[in-house]
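With one protein chain withheld, the remaining protein chains of the complex are depicted in position.
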């Protein structure tokens, strides 16, 4: 994990994000916190050029609209052409036909490096159905210790079929390619009370991939561990009157201060 | 007031917001802080589905555009059809023809549960004229102790005519239906130096309504008291070097920590 973060810090990759306007500022600051550099652009007339300038691409379908959908497709194809990593965060897939179809179109037309979402979103895309309740995972779907083996099998299978590393985040996170799955127990439940921690993780993942070509599984797992670890470190700093606004800031600050050695030591995962 | 907040915490209502991109992140975090769950979606191709998933709808016309206007109308009508509460925040009504007309169209075509704005915005909609200076209330319009009786009469009258609970926020807040008005003296003047405290209150109101069907006046009054009380509690935590950024965070944190008992005790209102 250590070298993965070292590479991000050393290379300061430029990451293009086409992302929702709810959490875009946090995504930009998260990219800066980890040592990368953000650029946001979503007009069809410039996305290909911007993607070409960048070392990685982050697509996020929260607050998608008819203008940004073709822009995401065009940017994704350009990134493929240039062999740059692409992350897709299918926010709310299953919550509307537009989101499900857009995510499926991106999955079909763009070669994704990593697909990262909660279990409801990922299931929607894998099975063509789901029980997505808004943008949060449905309780019935959540990955618990008892359901872990089945979820790992599901993730590996979908990774094999899709060609993407599948990152399912929740109480236990699973990051899998067709052969190998990281089961990650970093993080804190309060992260769900801060808007955009998932979006920030997707942006972070794009940066980790960009600086570590050739090892997408390890880079994605390191990003998930790093985000979760920052959630833990930040939670320790919360005072008794603090809430989700303080927590949001402390998570970003933890990433800013995170050292490769800290990540190495704090990453809490097993491989299945 | 106590039970109103308890219901929000217990039910964690999902709230759909079509809102401006200036303060949308704060609205999402405010919804999470109070115990609700946010989803933002503004494309005409998905808003009806998203509204259908949700227990409440929050419409806010700051940074409206020709794509989001029909989306707001469609979402509002769908919420009406499903009997879900709808809040309208007519940001800047009176500042441009587009905003005034859009707010009037929403008022005409959607059955609003609560209309919440500053006195200039509400007057614009009630009287078809106003003296709106940008997005802040005009000084000449502000509700002071001496003008309170007249403002209460105005609010009740407009509530009767429009069928919506009217929430006019300012130095003294008025929340009225046709019969009864809460005059609320919570809050702190420095809240006006944080962008989006009004937008956050509108989102909060939608959550309070969603978790408390059948008592829109009480739910809206509780939301206004809660927001103002959080403004007071947050202000007490400000250090001598702190400014509006610290205050923004502390208000959200106060909402995260606010207990029903605290709200019951801290709510400062009279009924006229």
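All chains are identified by letter, namely A and B, in their written order; residue positions are counted from 1 within each chain.
Heads up, the rule we're going with is that a contact is a pair of C-beta atoms (placed from the backbone, for glycine too) under 8 Å apart; a residue touches a chain by one contact, two chains touch by 3 or more.
These numbers were taken from a predicted model, which means no experiment stands behind them.
Visitor: Among B:13, B:92 or B:170, which one is in touch with the chain left out?
Guide: With B:13, B:92 or B:170 as choices, the missing chain is touched by B:92.
Visitor: In the full complex, which residues of chain B touch the absent chain?
Guide: 20-23, 25-26, 62-66, 92, 95-99, 133-136, 193-196, 241-246, 248-249
Visitor: Please output the residues of chain A touching the missing chain, sorted low to high.
Guide: These residues of chain A touch the chain that is not shown: 14, 21, 24-25, 28-29, 32-33, 37-43, 45-46, 49-50, 53-54, 67, 237, 248-257.
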